[in-house]
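The structure under discussion is supplied below as structure tokens; questions concerning it will follow.
One protein chain omitted, others in place.
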Amino acid sequence: MNAAIRAATRSALAKKFEMVGIIGGYQGILDKNFKPLKTSDMGNIIQRGGTILKTGRCPQFVDAKYRKIAAQNLKEQDISALICIGGDGSMRGALDLWDDHKIPSIGIPGSIDNDVFGTDFSIGFDTAVNTATDAIDKIRDTAFSHDRLFIVEVMGHETGHIALEVGLACGAEEIFIPENPVTVDDAIQHIKRSLERGKASSILVTAEGKKPGRAYDLAEAIRKKSGFDAKICILGHIQRGGSPTARDRVLASRMGATSIEALLRGNCTAMVGIQNGEMVLVPLKDVTTKKKKLNTNLIKLARVLST
Amino acid sequence: MNAAIRAATRSALAKKFEMVGIIGGYQGILDKNFKPLKTSDMGNIIQRGGTILKTGRCPQFVDAKYRKIAAQNLKEQDISALICIGGDGSMRGALDLWDDHKIPSIGIPGSIDNDVFGTDFSIGFDTAVNTATDAIDKIRDTAFSHDRLFIVEVMGHETGHIALEVGLACGAEEIFIPENPVTVDDAIQHIKRSLERGKASSILVTAEGKKPGRAYDLAEAIRKKSGFDAKICILGHIQRGGSPTARDRVLASRMGATSIEALLRGNCTAMVGIQNGEMVLVPLKDVTTKKKKLNTNLIKLARVLST
Amino acid sequence: MNAAIRAATRSALAKKFEMVGIIGGYQGILDKNFKPLKTSDMGNIIQRGGTILKTGRCPQFVDAKYRKIAAQNLKEQDISALICIGGDGSMRGALDLWDDHKIPSIGIPGSIDNDVFGTDFSIGFDTAVNTATDAIDKIRDTAFSHDRLFIVEVMGHETGHIALEVGLACGAEEIFIPENPVTVDDAIQHIKRSLERGKASSILVTAEGKKPGRAYDLAEAIRKKSGFDAKICILGHIQRGGSPTARDRVLASRMGATSIEALLRGNCTAMVGIQNGEMVLVPLKDVTTKKKKLNTNLIKLARVLST
Partner (left out) sequence: MNAAIRAATRSALAKKFEMVGIIGGYQGILDKNFKPLKTSDMGNIIQRGGTILKTGRCPQFVDAKYRKIAAQNLKEQDISALICIGGDGSMRGALDLWDDHKIPSIGIPGSIDNDVFGTDFSIGFDTAVNTATDAIDKIRDTAFSHDRLFIVEVMGHETGHIALEVGLACGAEEIFIPENPVTVDDAIQHIKRSLERGKASSILVTAEGKKPGRAYDLAEAIRKKSGFDAKICILGHIQRGGSPTARDRVLASRMGATSIEALLRGNCTAMVGIQNGEMVLVPLKDVTTKKKKLNTNLIKLARVLST
């Protein structure tokens, strides 16, 4: 996300605007946690993981009372528009702030799950996919050397974007995601066929689902039905950090610069997205109400390639 | 490229075709260097750099006499169609083979330079960009600690795709590519402005151009005109190898599978490409005669963000 | 471990001995799973994680009856001595084989836990420590951005070698290992002091202990006593694989070559170790009965540096 902050800040300063960083998201507005941003603050940050502005949850922001305080705090600081980086929740807050107090916002999709509607890619997704892929490559070494079955759980609450890309990239034997109706029995059949062909190790990839730990349930179900003993790896938070990939940095840089252009052209409630390689603006209304779809062709491809 | 070989092989075998690997490209056809490929040969290769089938230059292939020998060798082996992975030259060979001997071919673009017409991305490009970005991050540490000017040369003969992406991803102060009319004087002005603002280190990125070593010429020109002493790094062949990124593996897997579908649908002289996220088929005629353009918006963006 | 196999094989072949690989450890001897090794089999493997010879548990080997079968199988193959790479269990098997059947063995310590007596370092330890350190660096990004407390569980059954090195390398706020009498209360005090000083994120590192999952117990205990809510990461099997570090490759190469020299000098029951940078031979009797100690100075150092 630092690349987006850098791009928005330098683009704004180049147009002679001032830029103020809000530390800790919406909670930072309530706490008046503001910090003027200079071009030199943007030096040497593009390669850093995480965000120099910190982040935080702010459940109170759904309450109009708190948004009113936020609006006052922003006005006190002469802040006339917001750039919000985040997922669904951040976009909803921005929309509410416009509806109640006419404070314009441009959203930038930052979500490793890549589940934000209106954009092919969110910032952080490519990095998370590569981190998970790299981790599974290491696990593959052990799976191969020990002739073992592994179940690896990657992030992804309601969607399987990470799991699908990672599963394809690692040659996973089966991919468990909400959009893919694969059953425990399918997986067991697959493992048996692999064994018959002489392949003694398998890796199954699963999205975490409702809450982390789904891999344990899968392992238990497989053990009960087949006797196969699976080792479990939950990749967890390592997927959220680390130096971003080049693709994420370039994407974030483009989105950051576009967000300033959008504000200058008078947009008040839009999110910057990338569609077919081009920067687009998507109404926040759509972003907060519509659901992004997964490319189901890739599910079919994964099935063919893992046999 | 191994991911593409794996995907094409497994897709073909799933359709009950046989698959034969040619070791060493067109030269391998002349040398009858063939190897039947089984599904188990494709295990545990998706994460490997390079190619299990090796590669090689074959300048003789422009000569119809040698193509005739190749056609005979292929017929002897009952090979009825080719999948060619490579750049411009490979595509031209495939087209010539069709024109002379009606041997159908489907091309797959494999070129870290990303300069193949008809596809937004070639296999290897994303990996090369990330490797170069990672290397420049390391150089940035020294540039910062020592207050130094660095010129880093990345690959890219006639086009600046790698240099532009890498320059953006690393926050390079200036990017020298054929498509960007930046002069040595511009770079010197840029460095001077940075120094005035208190920034004592700079990194310039250049595409190698006609032949490796352009960084030396730039450093000499900068030294003569300004007295600034630049350190030079030529990243070279490290950009060609290494475990591929997830994005490259997924792209290659899709292209490999699509190449078999294309053959089955009767295509004889097409290259698989990716355009706007979708698999497409591009006539080899176009691939070998048209020139791919660079996204010039990114050049402008790089200029704004590096100030 | 591939580097050790490569070094032993090439050293043996250079002395005009033949080398046979046993696939799958002691179980491989029982199954007569043998494979002659040539120098070309050793090409391009030094950088690979895992082991080309595979590995496996063989609980039966504690039973003299099975060792007798193993001895017969070895004699049938004209195998006159063994090189065993592994941990405590492997060394015990080698010693028993000598005691019962006078088959000489040289052991090479391969254990990411680094808990083998008689050697300062075991093969795999440096790689595991670097993989875990790299993972925690990524987690630190999130801990910092979100002001969060993390508990990271690394490998290490009865000893804290990995946890201690990793904790030092990552600047962990507290390190839970068998050899370090730190309590949950100590950790809570530490976190509170950090918060008072304005540091809102902390990372605690714990060795897995008796069985994986200790991090969950710690988190629960901390939550009950202090209300602090810790996120958990269990690094697990990613620590076992991946391309080995340079240090591990050089260590393994030295040990592999030394194992052949030891056999040629007539050693029958020794393990190769590294002590103070030099190759040494340690009686297998000592290796299987004595316990390696942890450098307690490093525990004290970790405490000073994390305040």
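Lettered A, B and C in written order, each chain numbered from 1.
The rule we apply is simple: a contact is a pair of C-beta atoms (placed from the backbone, for glycine too) under 8 Å apart; a residue touches a chain by one contact, two chains touch by 3 or more.
This structure is a prediction, so every number in the text was calculated from the model and none was measured.
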{"item": "Touch partners, limited to displayed chains, of the chain removed from view", "value": "B, C"}
{"item": "Listed residues C:V166, C:A187, C:V205 or C:I299, member touching the removed chain", "value": "C:V166"}
{"item": "Identified contact with the non-displayed chain, of C:K54, C:R67 or C:R140", "value": "C:R140"}
{"item": "Residue of C:M1, C:A257 or C:I299 touching the missing chain in the full complex", "value": "C:A257"}
{"item": "Footprint left on subunit C by the chain that the document does not show", "value": "6-7, 10-11, 14, 39-40, 43-44, 46-47, 120, 126, 129-130, 132-134, 137, 140, 144, 165-166, 168-171, 197-199, 243, 245-247, 249-250, 253-254, 257, 276-277, 295, 298, 301, 304-305, 307"}
{"item": "Subunit B residues touching the omitted chain (full complex)", "value": "24, 48-51, 54-56, 131, 135, 137-142, 144-147, 150, 231-242"}
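Criterion: only the chains that are shown with their structure count from here on.
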{"item": "Topology of the chain contact graph, where touching chains are joined (line, ring, star, complete, other)", "value": "line"}
{"item": "Most distant chain from subunit C, judged by the mean position of its C-alpha atoms", "value": "B"}
{"item": "Copies subunit A and subunit C touch via same or different residues, half shared test", "value": "same"}
{"item": "Rounded Å distance, subunit A centre to subunit C centre (Cα mean)", "value": "35"}
{"item": "Multi-chain contact residues (two or more partners), subunit C", "value": "none"}
